[in-house]
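Below, a portion of the complex is reproduced, with chain positions unchanged.
To keep things simple, chains are lettered A and B as they appear, and every chain counts its residues starting from 1.
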């Protein structure tokens, strides 16, 4: 079966960890279509992984198996799970990595504890390869989620904070920086007229090239969120923006 | 159809933008063979993307769809195009990214404005995912270029500067730095006897290991261009070479 296995990790690309996971998947399902979403999540930053999964998942085909391993608690008691939600299957640790995706899908879902289909020997430090990759391989070739182990109650760990209202303002904050240094907020796109950042007014534009040189501005980004950018430059570095900084719109 | 979709972007690998594009391609053509050429083009550097496309394209199978998105003008009036040239198809913005490739192919070509086969909702900031990826997906499974929209006149934006003659010298310049810090010039390989860089003579070698320790030299690189290197080291960093610096050969 040609199912897509889409991978998010914080493993980076230099050490071959992701390659080994793909070797395991292909050993089980030689036809798998493997896609990297990101392996450059900051080490141990479950929030970032959860954010990227939510941002991108709807662009993947039905039946995609999302293999997501940002797992500071590897080897401890956090549960290894498979979650079936609508047309998608998620495989990884139950530590929050799937929280935003499951919330945003707005469908019922079922979770199972992984008890079978792992590699025969399981290391204490690399469940991505020994537990999650083989299970993803089997799922991508048609194994049913309920066959991997007992149903469990999925535990949510992360909370997506929505912007709040204050006077006429909607008050959000910067939650993620992309490679261009754009500062993505938790404010959903909308028909805003005014924006404030560090007490200064910012223009709200509909595409990047409308910006005036040297002047930061806001735009509705491709995740459906308001983002702060600097024309043809890196807003994060130019303005030394920190995660959590406040942005206001109305 | 198993066509290759080869991708060049400046999106980097950390944010999942490329993964989302691949999800879109595979949703349309589950059999596509997707190959990354580079996603580490410097942000907004259309020249670099155009250079890499030209350097590598002839190594790809006939029928390859090149999906190239270095697109500082996303959302503005630059046209989204499909170009058919010989055995290859190019998809991306008409902003110069295909210029060197089309010039070097030395075949007739036809360009079409993308008017169909995009995603139903098109963001203002990510046409790679919403416009170009779906069109590449369709083309990779057999859609004809002329089916995406009206024929248009392709507009060239970049000019590949050839080295010029001065006295008996051929005068070129550094146009690109590779990961090893080799400094690639615009001088085509040839049977040169002498070379000058910053007024100093450089040796011209036929392979890297002929170099003397601590002594920069020139070599004919794998793109068919003369490059300046430093034995087992990084010439760009060691010599603080800048793009545009002059190199002379005769």
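What we mean here is this: contacts are C-beta pairs under 8 Å (C-beta built on N, C-alpha and C of every residue); 3 or more make two chains touch, one makes a residue touch a chain.
Note that the structure is predicted; figures quoted are calculated from it, not measured.
For this homomeric complex the structure file specifies 3 copies in total, of which 2 are displayed in place.
Methods note: only the chains that are shown with their structure count from here on.
Centre-to-centre spacing of subunit A and subunit B amounts to 30 Å, using the average Cα coordinate of each chain.
Of all residues in subunit B, only 11-20, 22-24, 26-27, 30-31, 34, 43-44, 72-76, 123-126, 129-130 touch subunit A in the complex they form.
The residues of subunit A lying in touch with subunit B in their complex are 2, 4, 6, 8, 13, 33, 35-41, 52, 55-56, 59-61, 64, 178-180, 206-210, 219-222, 232, 234.
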